[in-house]
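What you see is the complex with one protein chain gone and the rest in place.
When the chains are written out, they are named A and B in that same order, and each has its own residue count from 1.
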Amino acid sequence: MSEDGTTALPPRSRGVIALIEENCTSCMLCARECPAWCVHIDSHQETVAAGPGGGRDRTRNVLDRFAIDYSLCMYCSICIEVCPFEALHWSPELAAPETDIRELTHERDRLRTWMWTVPPPPELDEHAEQAKEVTAAERTAQRSRR
Amino acid sequence: MGWADRLQEAYGGGVDAGTDPVAVDVPADRWVDAVTTARDVLGCTFFDWLSAVDEGGDGFRVVCHLAAHRPGAVDHLVVRTLLPREHPSLPSVAGVFAGARWHERETHEMFGIEVTEGGEVLDLEPLLLPEEFEGHPLRKDFVLASRVARTWPGAKEPGESESTPVPKRSRRPARPPGVPDPEEWGPHE
Partner (left out) sequence: MSSDEHEHEQTAAPARYRVVGQGLTLSVLDVGLACCAVEFAAAVAGHPDLLPLAPDDDDAGEQVLVISGTVTDKMAPAVLRHYEQLPQPRRVVSFGSCANSGGPYWDSYCVTKGIDQVVPVDVYVPGCPPRPEALLQGLAALSEKVRGGLG
């Protein structure tokens, strides 16, 4: 422990969960998989009218409420792992202690501000397999060269 | 002679060498003999734990983990027996290993397994559960009331909220794991 009593944080430390609202499609997977039932999502459907070129109207989900109750959260990462759209990320910051337990439920505005504290992902270990996106991109590049 | 072979010789049959640790299945009326054999013939002087597994229609499988020390190594043994679901009754092995009494108390209150000594049913004091507790929590049919009482955030469909239900619900609302059909279990009006 250093002089001021803090310890150096290891990479990928789990402090608090951050949300990129733009990536969220209200698919409800995180809310369903959470073992503590602490993710609360409200959404509604909106119709996107077909453009001048024709076609049919489409519906899309609009997020109304996304909240995580940190009094219940067990920091298991299941919500972050299951999200297909990478809307949730770990931040090493600590959620502040509160005198009112209701303040431990962070709504989406607060969850967005945690995004500013999310570090870039750490480098892969030198013996690790290459990331699949890199392998796919290299394959595409090779094909276009032929 | 290997450990599994010694078990085969001591018990005659029912040895399952495929599990780790090695297990031996015995009938319920041979339970005390089996544990005594483990202690006296196989040198299992260490009683680790005794508990049960609810195997549904088959009944309750009572499991006891024992260990024998030899210089530089430990041999493990799991002794098992199957009790019928309707009236599960287990003879006590506290006469063989005194520490088994606590484990039998816990197994009794968690599974509702009756423990007998010399043919008499023992009146065992609850060990872990509060006095007012009703039911046997580790049975598979024990419902966790909190999961029934609390609204599951995942019950909503994408595009649904309290004020805007999804127009067409083609299938029944999803239930979280461990929550039975409200027709079968739940508060009465």
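Simple rule for what comes next: contacts are C-beta pairs under 8 Å (C-beta built on N, C-alpha and C of every residue); 3 or more make two chains touch, one makes a residue touch a chain.
As the structure is a prediction and not an experimental result, all values here were calculated from the model.
S.K.: Out of B:Pro21, B:Gly43, B:Pro137 or B:Gly186, which residue would touch the omitted chain in the full complex?
M.R.: Missing-chain contact among the listed residues: B:Pro137.
S.K.: Among B:Ala4, B:Ala17, B:Val53 or B:Leu129, choose the residue that contacts the chain missing from this document, as touch is defined above.
M.R.: Of these options, the touching residue for the absent chain is B:Leu129.
S.K.: Touching the absent chain in the whole complex: find that residue among A:Thr47, A:Thr99 or A:Ser144.
M.R.: Considering the complete complex, A:Thr99 is the one touching the chain left out.
S.K.: Suppose we count only contacts with the excluded chain; which residues of chain B make the list?
M.R.: So the residues of chain B touching the unseen chain are 128-130, 133, 135, 137, 142, 144-147, 150, 178.
S.K.: In terms of residues, what is the contact footprint of the unshown chain on chain A?
M.R.: Contact residues on chain A toward the absent chain are 1, 3, 5-7, 15, 35-37, 69-76, 94-101, 104.
In the analysis below, only the chains that are shown with their structure count from here on.
S.K.: Round to the nearest whole Å and give the separation of the Cα centres of chain A and chain B.
M.R.: Distance between chain centres, rounded to whole Å: 39 Å.
S.K.: Quick one: which bits of chain B touch chain A in the complex? Just the residue numbers, please.
M.R.: 150, 152-154, 156-164, 166-167, 174, 176
S.K.: Would you pull the chain A residues touching chain B in the complex into a rising list?
M.R.: Spelled out, the residues of chain A in touch with chain B are 25-28, 31-34, 37-45, 59, 61-62, 64-65.
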